[in-house]
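Here you go, one structure.
Our next item is chain A:
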Amino acid sequence: MQAMILFGVLVSTYLMVIAKRTPALIRSFRYQSFCLFLATLIIALQEHELDLYIIAGLLFVLKVVLIPYFLNRIIKRIKANENLGLLINPQLSLLWALGFTYLSWVFTRHFLAAAQLAGGSILAIAFFVVFAGIFLMIFRMTALAQIIGLLIMENGLFLVASAVSGGMPFFVEIAIFFDVFVSVLIMGFFVYRINKLFTHIDVNKLSRLKG
Partner candidate 1 sequence: MKILMIILQLILFIAAAPFLSGLIAKIKNNIRLRQGPSIFQPYYNLAKLFSKGEVVSQTASWIFWVAPFVLISSTLAAAVLIPVLILASPMHQMGDFLALVFIFSLGRFFLALAALDTGSSFGGMGSSREMFISSLVEPALCLVVFSISLQFNSTDISAFSGMHALSVSCIVSAIALFLITIAETSRVPVDNQETHLELTMVHEAMILEYSGRSLAIIEMAAYIKQMILFFLIAQIIFPIAALETVEPAQTIFWLLWYLARIIIIAISVALVEVSVAKMRLFRVADFLGFAFVLGIIAVVCAILGV
Partner candidate 2 sequence: MEKINFNLLFDPLSLFFLGVIFIVCLPSAIYSIGYLKGEYSRAKIALAWILLLIFVLSMGLVVVVSNVLVFLVFWEIMSLVSYFLVVFDDKNEKSIQAGLIYIVMTHIGTAFLIAAFMIMYKSANSFDFLSIKNACQLMDGQTKNIVFLLLLVGFGTKAGIVPLHIWLPAAHPQAPSHISSIMSGVMIKTAIYGIIRFVIFILGVHSAWWGILVLILAVISCLVGVVYALMEHDLKRLLAYHSVENIGIILLGVGLAMFFLSLNMPYLSIFSLIAGLYHLVNHAIFKGLLFLCAGSVYKATGTRDMEKLGGLIKKMPQTALFFLIGAMAISALPPLNGFVSEWLTLQAFFLGAIKVSGAAKLFLAVCAAMLALTSGLAAACFVKAFGITFLAQPRSSFALNAKEVGFSMRLGMFILSTLTVVFGLAAVFVVRLLAKVCGCATGIDLNGMSFSLNNFILNPQPGTSAYLSPLMLTLTLVVLGGAGFVLYRIFNRKATIYNTWDCGYYKLGGRNEYTATAFSKPFRIAFSFFLLPYRKTQKIRESFYHVKSFAYETHTTPIFKKYIYDPTLDWVFKSAKFMRKIQPGSIHLYISYIFVALLLLIVFMQRF
């Protein structure tokens, strides 16, 4: 079951890497978050801990429902071009993503001793998710892509934490959720303002502001 979920995370990440339009990206993000939610829920059911239930619940409410909804709303409100503006086309991006997958596998092997290698795949995937997030932030033009990239990285970090130490302390986890949520709100607001000022959200063109 866990392997299936992990595979789901991996696939959703590939989907995000090859996504061309923003709604597709958000949808894939929803899938990914949902997979995480499922994984947490399973562990919670196994261990019957209240903390884990709450975390799973928050994961669902925030990352599966609220944040994607909010992002979609922004897209609608600013009536921007739905295209992400790819600096690297989907095929090439996929190649990069595969490269990253291999790289994170190599990293994981370096980090973990041979005995722990069984749990290594989850760490490798977690690293890959972080890399993918950064990749999206670098090679997609619109500001929204940057927000989603950050969220993906956060998902990756969540995975890393649960892979290495079985999840962060409860209150830290809660704090991070709210942090992410608030930052998405703020960044969404910024995107809105940027669009209003410049009539586009193409981050690439912001270099004109430089003195």
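As a selection rule, all candidates are chains of the complex that A comes from, given by their letters.
Rule of thumb we're sticking to: a contact is a pair of C-beta atoms (placed from the backbone, for glycine too) under 8 Å apart; a residue touches a chain by one contact, two chains touch by 3 or more; residues count from 1.
Keep in mind that what you see is a predicted model, and the values were worked out from it rather than measured.
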Identity of the candidate that touches chain A (this complex; choices 1 or 2): 2
Candidate 2 contact footprint on chain A (complex, rising order): 87, 107, 110, 134, 137-139, 141, 146, 203-204, 206-210
